[in-house]
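Apart from one protein chain that is not included, each protein chain of the complex appears where it belongs.
Chain lettering (A and B) follows the sequence in which the chains are written, and residue indices restart at 1 in each chain.
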Amino acid sequence: MDQTQITQTFNQQLPGAVVEEQSKFLVIKKESLLAAAKILKDSELAFQHLHSVTAVDRKDKIEVVYHIYTYKYRFMLTLKVYLPMTDLTIESLAHLWQSANWLERETYDLFGVKFLNHPDLRRILNPDVWTDYPLRKDFNRPDFYRLPQTEGLKAA
Amino acid sequence: MSDIEAKDKKDGELRSEEFVINMGPQHPSTHGVLYLELRLDGEIVKDCRPHIGYLHRSCEKIAENRTYIQFMPFTDRLDYLASMNNNLGYALAVEKLLNVQVTERAQYIRTIIAELNRVASHLIGIGTFAQDLGAYATPMFYCFRDREIIVELFDELCGGRLTYNYMRIGGVQTDLPAHADKFIKDFIKYERQKLKEYNELLTYNAIFLARTKKIGILKQETAISYAVTGPMLRASGFKWDLRKDEPYMIYDRFKFDIPVGKTGDSWDRFKVRLDEISESLKIIEQAIGGLPAGNPISKVNRVFKGPPGEVYMRTENPRGELGFYLVSDGGLKPYRNKIRSPSFSNLAVLPEMIRGLNVSDAVCVLGSTDIVMGEIDR
Partner (left out) sequence: MMNLLIGGISVVGFISLSAMFLIWLERKISAHIQNRMGPMICGWHGSLQSIADSLKLLLKENIVPSGADKLVWSLAPFFVTVPVVMAFLTVPFSKTLIVRDLNVGILYVASITSICVLGIFMAGWGSNNKYSLLGGMRSAAQIISYEVPLLLSIVLVVMEAGTLSMQGIVQAQEQGWYVLKPNLAFAFLIYLISSTAEVNRVPFDIPEAESELGAGYHTEYTGMKFAMFFVAEYTNLVVVSAIATTLFLGGWQGPLLPGLFWFLIKVYGLVCLSMWVRWTLPRVRMDQMMTFAWKVLTPLSILNLLVSGWWMVR
């Protein structure tokens, strides 16, 4: 199995979804992500294993990268979605693959990509009170970290 | 009369409420700084929410500010019980990016070392699991005694006992010492004997069986949906091992089996780890037998630029599939280095497993997942 087969499937069932095809990855439209994911998981391609979800900050846009694996054909698909910096929202895949829950939380925590319809979108690695997204390229590392003072701390 | 008492009177029965217990981040059996928020009904776990991030060092951000070679020591600190395997995974990823060929001898040495580290890591997994079950430190000490032999070899090899930084891009740091051949062969013989002892002490001990059988069952579908990998996935009956199914390096040259469990309970997870030790010993035995001559030391330049593009490389770590997603823009440093750590996904499934169990069982199940917080928080 290779990537062209998946591109063909997409072209048949979701015309216009594939924006860009490169040797190592496929880029699909943001709106058709959920439909594409459903096809991958439920068709006979059997992509059962959502291996990782992450993002890459390209300064003008953020790429959300999904690594999805099929045990049946032993193929790792790299699926990308480009998000403009003005609208960092994307559909969550958590109800298709349970693993997406934590992986998307991590991506949200580190990049600020908002996953819509996510069951529990909270920060996972950083404290809840943080407002920054540390893996963005425009993130300025402060010289000294101090958590915003909470009511309890003030009282103490 | 307080409100609560008034309510008691009105209901005419004893008021009961959920009991929230904060297990961790400082707790003897949370394997580092994991914090589990357990909701208990008596001693039955109603719900569990893991909170992570206490060990977050943002390794991925650090990677963006270091050259490819400089990031190698940081991989040691991910899964600190299997540093060699992390080194290997990272080295393979960079080699894939650069398209570098590694000498035969280096590949053999890497295999031997990685498998030795797998043995060491599984030994700790078994020892701490028994400790969590309340076997006061004895199995733990036995496992550490065996691990010590491996660590001694590594110490001689690279000067480190926990964080090795031994693999290099394009090879390894130093050749094996002269007596390594005999040393490793002796160890294999010794360890095979000891594995029998562990079976007597733990595996078929009645109390151990009563505590672990049918506890924390992880169904195959759940495991796959949660992207669980490694021994946990295999214990659920799914025969999947990257070393066999998508062989990287030279793993296709060796004969070994993939141990699988039947039910996916805690005992199966324990047994799969124990069996994997003996399979790893088989690999080491074959590799040390066929060790070719040559120079294992890296010939890659100290300073290099990564060609633009991206690679994804995953390897079978003791805890599951470790993946490095390297994105390069042609500079000295990677543009993005995503680390896909196995424990992260393996921990995510924990609430599914311990819902409805006792507190004691929750500890048992947590021990059987064998997580390392350094890798989860990165």
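By our rule, a residue touches a chain if its C-beta (ideal position, glycine included) is under 8 Å from a C-beta of that chain, and two chains touch if they have at least 3 such contacts.
From a predicted model like this one, the values you see are computed outputs, not experimental measurements.
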Touching partners, among the displayed chains, of the absent chain: B
Residue touching the undisplayed chain, where the options are B:T174, B:N205 or B:T263: B:N205
Hidden-chain contact residue, picked from the options B:E310, B:D361 or B:E375: B:D361
Listed residues B:Y142, B:F187 or B:W240, member touching the removed chain: B:Y142
Contact set of chain B toward the excluded chain (per top definition): 19, 21, 27-29, 43, 130-138, 141-142, 145, 201-202, 205, 207-208, 210-211, 358-361, 363, 367
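By definition in this document, only the chains that are shown with their structure count from here on.
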Separation of chain A from chain B, taking each centre as the mean of its C-alpha atoms, in whole Å: 25
In the complex with chain A, residue positions of chain B that touch it: 52-53, 56, 58, 60-61, 222, 224-227, 240, 245-246, 309-312, 314, 321, 323, 325, 327, 335-336, 338, 340, 344-345, 348-349, 377-378
Chain B-touching residues of chain A, taken from the complex the two chains share: 24-25, 48-52, 54, 56-57, 65, 67, 71, 74, 76, 78, 97-99, 101-103, 106, 110, 123-127, 134-135, 139
